[in-house]
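Structure below; questions to follow.
Removed: one protein chain of the complex. Kept in place: all other protein chains.
Chain IDs A, B and C follow the sequence of writing; residue 1 opens each chain.
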Amino acid sequence: MKIFIIAIPLLVVGGLLAYALQGAHFAILDPKGIIADKERGLLIFTTLLSLVVVVPVFVMLFVIVWRYRATNTKAIYSPEWDGSRFFETLWWGIPCLIILVLAIVTWTSSHQLDPTRSLTSTHPPLKIQVVALQWKWLFLYPDQQVASVNTVEFPINTPIEFDITADAPMNSFWIPSLGGQIYAMPGMTTKLHLMADTSGTYAGSSANLSGTGFSGMRFSAIATSASDYANWLIRAHSSSQVLTSSSYTALAVPSADVAVRLYRLGEPTLYDTIVMKYMMPSTATSSTDTKAVNSDMDMDTNMNMNMPGM
Amino acid sequence: MSERVNAGLHGESAMQKQAKVLLGFWIYLMTDLVLFASLFATYAVLRSNTFGGPGGGQLFNLPLVLVETILLLTSSFTAGLLTIVLSRGNRRLVMVFLALTFVLGVGFLVIELTEFSHLIQDGNSWQRSGFLSAFFTLVGMHGLHIAVGLLWMLVVGYQVLYRGLTTAVTRRLRLISLFWHFLDIVWIFIFSIVYMIGVL
Amino acid sequence: MFGKLTISAFVHDPITNVAILGTIIIGIVGIILLIRFKKLSWLWKNWLTSLDPKKIGVMYIAIATFMLLRGLADVLLIRTQQALSSGASHGIINADTFQQVFSAHGTMMIFFVAMGFLFGILNLIVPPQIGSRDVAFPFLNSVSFWLFAGGALLVNLSLAVGEFSAAGWLAYPPLSELSYSPGVGVDYWIWSLQIAGVGSLLSGINFLVTIIKLRAPGMTPMKMPIFIWSVLGSMSLVVFAFPILTATLSMLALDRTLGMHFFTAEAGGNAMMYVNLIWAWGHPEVYILILPAFGIFSEIVSVFSGKRLFGYKSMVWALGAITFLSFTVWLHHFFTMGAGADVNSFFGIMTMIIAIPTGVKIFNWLFTMYRGRVRLTTPMLWFLGFVVTFTLGGVAGVLMSVPAIDYQVHNSLFLVAHFHTMIIGGVLFGIFAGFTYWFPKFTGFTLNERIGRWAFWVWLFGFLLAFIPLYILGLMGATRRLDHYDASLGWQGLFIVAGIGATLICIGVALQILQVIVSIVQRKQHLVLDGDPWNGRTLEWSTVSPPPSYTFAVIPIVTDRDDFWVSKHQSIPDQVPRHYRAIAVPKNTSAGIVIAGFATLIGFAVIWQIIWLIPVALLGLIISCIIRLSHDAEEEIISAVDVERQELTARRQRDLV
Partner (left out) sequence: MKKSTFSERTALGRYITGFIVSLAATLIVYFFVQNRIAGGHQVLSHTFLMISIALLAIIQFVVQAVFFLHIGKEPKPRVKMIAFFFMLLIVVILVGGSIWIMNNLDYTMMTPEQTKTYLQNNEGL
């Protein structure tokens, strides 16, 4: 009778999960980029390594509880046996070795998969500047003079250098199929290097709460062949809307679930003005300060010059 | 000064109660130092975030700071002497040194408040930049602790006058001098890190 | 006159109005019952103004249970919203309300449920286990409790008056700064945590001094029960971590009220420093919660296996290692903020190292059961549930300690499932086990075993059904805190399964409440006459259940570890002292309520910027402190005759067994 009590719920749990998993797509376990691929490998390796401790724990748990249950009076009962140097060295030692292995793997993988590290490839890198706004993503292509909202397109097998900042509360730029995320923060630039190896449209999202429109802050990262990418650039160039600092301030007004939009980039250094906006007192309000700053800059010898802190 | 060893809480003696309270207060002072450590860490990080405004070099009046530091150091010294005369139960000398510590403490606080008011009048209030926010909060939190210490001295001074050096009053005076020494240690680091390195 | 407090603060959406009305009605019914049965003065005299740690412990548990129910109401709202809000449909609540719900859920569960149960169990168990009648500073204990209650009051008040924070349970700036959260929500969050935080800090100091100074004669450190060691570790973390929280919350409060620029995006603020400081407190906080749970499990496994704890010295070293290491790992909460590879891998490696002592503890528990007589009572079932879930959660933890893996799963539902596994599987299961284990000690009757088992199994399957889908969703790229998602992503099925799991958990809690009610009704059949229902090993089982207000008529002399078990089995005749001496017990006082009341009033005044009220409440606080601290604590004397009478009835009751 007891078996039924435990079996039925297990079947129910299994059944429900199977129903829910039809057509499920595991973005993190189905990498489409070199970075995501290495990160998945690391995930699988670490899981297997930790099984070395977890499996014995589970086996011992059920064996010991079953064998030494109170009703089984045949089992040996030694209430005073409360220590053994051998076993202690065993379960202090083995986990130390496992963690040593994992520590080495961690050190190498952290340096290898550092988001600021540029990727090697025959194709020239493509620089894309990302600005997290209140609840939409703005992508700027400084070299190609185009910009887009909530969609980013790039050719496959080309290393992409993302310079990421925000003109909104702290955010996080994440394309699970291509690689790990990095925070997007106002007044700062964080770097992320990704490269797609197969073409396709991959879901991208914000991974950090930034206000009421947070759930709608999704974008699609489209990896295409070089020719499709070129066509996309032409389409962007022929867009009627031009992105200048004035049209940017209109765009930056908080809005949620924003449709995809393409721009011609009117101001190539728009990204830097967005970042520097938080660094300096805006010239309009306190002009006296900036004069003091400039004079301060030249004359001052020691390091106490106003190096805009982040 | 023989005090009937009253059957203290759960039958513990006055000595056990004193040791317990001193340990509890000591651990509290440890937590206060961690609080100041967090403010120091924030000050160290925001030191150069002057946002185009004046930095330490343009703001600090070093001679005034030196006077402040000497006042507090002497005040900590008189608090030490207080504990010596306290163990001899000499009520008159206890009042003398308590008053001295109090006056020196008030002197320190007055100088600090004038420094703050000058800064604010010159437009460099805590709203001006991250650096100034961190400066006002770190030095202000220390000043707040000094004010609490001074108020505490007043209350216990009143008790010394009207109740004499009972066990409880003696214990409170020991706590006050312990508190004062800790505030002087915090000021050593404020003096060195905020003011000395600030002007370099 | 009332600062920002205007009529509009009382206007809410329908669901919140229902919750407000419900709470008000329960409150009114409660008061009517108290007046009807003339219990108001009884409540005031025996409970609210009491300095007896046993009474304060029960009050902590009462508040924690109420907050658990409110937290579970939030769970149902979150699960329903996420199950329905896919594609065209936008669920039952809008984004802002949803964000308030999960922010309140997180804040209440950690600060008022977990910390509430923790300090409740500490107040009830630590003094008797070390053979002491009381904590070191009884009055401070009452003030700490009432500060904790004041913080809980502010959180609940935010439901009816104004709003709560919508910036998550840790309110990262710049979102929590004035420019992006202009409402009073974040202020409610800051001040309820600040007030409850000061209460926790004072309790931490109180219990540290209690354990160091008030142990029974003969109880050297290595003869202390292992639970006391875990509390020593946990309280050292409280004492050294909470000041960081106090400093960080003060800086955020100064930003919002005085216009400072610590963490603002512009004017030289550095939001990253907030993240750094809040987690420098944050990680020790989660170890503050888990260490006592480890202690409870060690006691339970040892008692229900009928064996001494295996590797006591090694377990103490493991506790010490965890206590120290928990201060060196906090960066693993923001690997993705952009620190360099050296910093990330250093903190990653330190995080992995903590897994070693935790693993050692689990092996020592297993070997405590090895060659024992394992009785599978409800506390042991909670322990088995703990080992299963905590080990799985631990694997996810080790995974996320590798920075390159954490880049992929940070702020995803995988992370959400991990920390819920650690806190529910670890802390909450530990609390339930401790509650069931020590319930007979303080009530005189055991809890109903059958309903207890059902509650456990429903809880376990509800937990698995609620959080395995979240692990899976995390690997599918679902981030946390989503109030809406596209239908094309195919996540709805898993969110529905998680909703079913959450409902099962609520049924489990209902069963636990039923268990308590049924046990009270049937208490006559489950009486514990000799105060030792489980054949206990530590000192708290040596008194009669429920223990008299002075706990020990004579402070026991301790000779060995598991002293009660040793004295039971050496069959030393129960030496009845020739004559009993009077015992001084701290007198009731309402000063704790007054001081905490003024502190809560200051918080309320700052939240709503009722400018004139701030100095008034501050003055009230200072004066009430001075008045209370200027006089020595009075004591109530329990006469020797009373003590002898109570001891006689206890011994007669024990002989009935």
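Keep this in mind: a contact is a pair of C-beta atoms (placed from the backbone, for glycine too) under 8 Å apart; a residue touches a chain by one contact, two chains touch by 3 or more.
Please read all numbers here as calculations on a predicted model, not as lab measurements.
Taking every chain of the complex into account, the chain not shown here touches A, B, C. Only one of the listed residues, C:Q82, C:T210, C:S230 or C:N270, touches the absent chain: C:N270.
Contact between chain A and the absent chain runs through residues 116, 185, 188-191, 272, 275-276, 302-303, 305, 307-310. Residues of chain C that touch the chain left out of the display are 212, 236, 240, 244, 270, 272-273, 276-277, 280, 324, 327-328, 330-331, 337-340, 342-343.
Think of the hidden chain as still there; on chain B it touches residues 23, 26-27, 30, 33-34, 37-38, 40-41, 44-45, 62, 66, 69-70, 73-74, 76-77, 80-81, 83-84, 87-88, 90, 178, 181-182, 184-185, 188-189, 191-193, 196-197, 199-200.
Operating definition for what follows: only the chains that are shown with their structure count from here on.
With centres defined as mean CA coordinates, chain C is found 34 Å away from chain B. Our note on geometry: chain A versus chain B, Cα centroid distance of 46 Å, whole angstroms.
The residues of chain B that reach two or more other chains are 45-46, 49-51, 53, 130, listed in rising order. For chain A, residues that reach two or more other chains under the stated contact definition are 281, 309. Note for the complex: chain A touches chain C at residues 5, 9, 12-13, 16-17, 19-29, 36, 38-40, 42-43, 46-47, 50-51, 53-54, 57-58, 60-61, 64-65, 68-70, 75-84, 87-88, 91-92, 95-96, 99, 102-103, 105-107, 109-116, 168-170, 172, 174, 176-177, 179-183, 185-188, 190-191, 203, 205-216, 218, 256, 277-278, 281, 309-310. Listed in rising order, the residues of chain C touching chain A in the complex are 94-96, 99, 166-168, 172-175, 180, 265-268, 270-272, 305-314, 334, 336-338, 340-341, 344-345, 348-349, 352-353, 355-356, 359-360, 362-364, 366-376, 384, 387-388, 391-392, 394-395, 398-399, 401-412, 457, 461, 464-465, 468-469, 472, 474-477, 479, 481-486, 489-490, 493-494, 496-497, 500.
Chain B contributes residues 45-46, 48-53, 55-57, 130, 200 to its touches with chain A in the complex.
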